[in-house]
Structures are given as C-alpha cells and as structure tokens.
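Following: one structure in structure tokens, then a few remarks.
One chain of protein is taken out of this complex; the other chains stay put.
Right, chain A next:
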C-alpha cells in the first residue's frame, strides 16, 4: 500500500488497493525494466567500459544498485536516480525557498536541496524597478526586501563556484505573503511550462515549486509598481518593515477575507491529499479535487479523511485511463 498511513475500514482498504493496482497496471509497462531496488544487478556492456555513478557499486564484476530508483545512462556513465531524495536543482527551475540568513550582498535560502541556495542582491530586481548598480545603501536595506524566514519565490540560475545561485529578475518572483506554504516530496512536482497559477474563479494564487514547496495564497496582482512605489522610495523610512505597530483590531481588518481563505484551505488540503496518496501534483488535478469536494458539499477539513482520499484515488484512475484512451 505504498506506506500510506490512513485509518481505513475494510471496504475502503479494498477500494484503495484496487485503485492503486489499476494505476500500476496503467503506468508500469513502459519503464518497469529500468527501475531497480537495492542489490539488483544492473545489466551493462563491459566491453564498452562502464563509469559507475551515484547509487551503484561494483560487486564481483557486476554493477549493483545501492539505492532504489531508476537506472539512467549517459554514454558510459551508469547511475541510479533515487525515487525519494532531496530536491536536485536544474537550471531554470522555479523554486520556493525560505530565507535562512541575510549575508553580505546575498540571501541564503533553504530550498530543500542538500545545501542552501544563494540569491544575490544583484540578481534580483529592486522594488523600484530601476536598473542600476547596487549601492552600499541598498546593501544596508536588504532586510527591507527579504527578512529571515520570509518565503521567496525564485528561479534556479545555476551552479557557481560558491554554490547554487538563484535569480529573481521579474515581477512574478519575490516575497510571498498572505497564504500558506506546504511541503511535499519533490518528486511529486514535475517540471511544467507553467508553475505560477492564478485560479481566477477562486481568487487564489498557486505556485508549484519544483523543490516540493508549494505556495497557496491570496491572489496578488503583479502591480505596476512605478507609480506607488516611487512614493515610498523617496523616503527610505517607509521601507522599513513595520511589524508589531498595528493594534489587534487593525490587524484583524487586514486579514484575508473568509471567502478567499476557504478556497486557499481547500486548495491546500487538495495538495495534502495528493501528497498523502503520492500522486503527481498538477494544476489540473488540484482543480479536479477542489471541484469534487465542492460538488460533494464536503467540509474543508473532511477532505483529509480517508473516505475522500479513497475517492480521489479512484478518480485518478478514471482520469488516467481516460487520458490513455484519448491517446
């Protein structure tokens, strides 16, 4: 049962098992030969010479897998891509990270990679939108842009000598506010054309970070900042983060309105269900789950119950088999 932790009744168990088996039968024919578990020997052609890569070991002249995963071959190199691992960045990926440290001219971000990523002050657009050299004053004001613990969306720029670099050279990147961050296994988020989604019917933003961090929040218009931000730019005092100066009543007025919040929670729970079941997370599927839960008139919290999970699994079988027929 893929280690799914759900208290299931007997009928639910049977239903879920059936759904998972069907899913397996739909998908597994293509690449079952390439997947290995620990101690499987990997067939190689020794005459051409072999370069043993990650997750392989030489045992009595045989190449043997040391991790569970999929065998990948690049010319002579043979390695195993692990099924469950931390995120492996690729250039151009859209990721979401949390600021760990504000350092000289850079922020360090936790992006679920085995080292922290670096976002240089120079590789992001300034809030005023003007292209210019970054001055010492900008450097001093870095905390006005991102503070520790802020959630930031950025793009992977590539590996430099001092680690993994990110960039945020567009208005769609930057700090994420008013919403919640979800963490799912990175392999559930596949690279797609579009990772930023605005669900207009619900008024929410959904960002699927390739690193398995998913942001669900209130929709924020990518604003034409030239007009209003110049006002604040003229006075650097305004830029300072003004936390704790609002009274409780004032704060409460600023809260995300209930209607939007309901959809945010619904979308977040859809992601949680998918992550629990170990299904790929795409906009289409999330929308499907949200619609399903609304049509069933289900309470938002009940979406995490086992009954709904089983239903989602069955719907997924339907969806994939119908997709297959279309092809």
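Here is the rule we use: a contact is a pair of C-beta atoms (placed from the backbone, for glycine too) under 8 Å apart; a residue touches a chain by one contact, two chains touch by 3 or more; residues count from 1.
Here, contacts and distances are computed from a predicted model.
Colleague: One chain isn't displayed here; going by UniProt, is it "DNA sliding clamp PCNA", "Adenine DNA glycosylase", "Ribosomal RNA-processing protein 42" or "Peroxin/Ferlin domain-containing protein"?
Modeller: Looking only at the record, the undisplayed chain corresponds to "Ribosomal RNA-processing protein 42".
Colleague: Touching the left-out chain: which of A:151, A:164 or A:189?
Modeller: A:151
Colleague: So which of A:18, A:105, A:178 or A:320 would be touching the chain we can't see?
Modeller: The single option touching the absent chain is A:178.
Colleague: Against the chain that's been left off, what residues of chain A make contact? List them.
Modeller: These residues touch the chain not displayed: 5, 7, 98, 100-101, 110, 112, 116, 147-151, 175-181, 183-185, 212-213, 217, 241, 243, 248, 251-252, 254-256, 258, 261-262, 265-266, 268-269, 272, 275-276, 299-301, 303-305.
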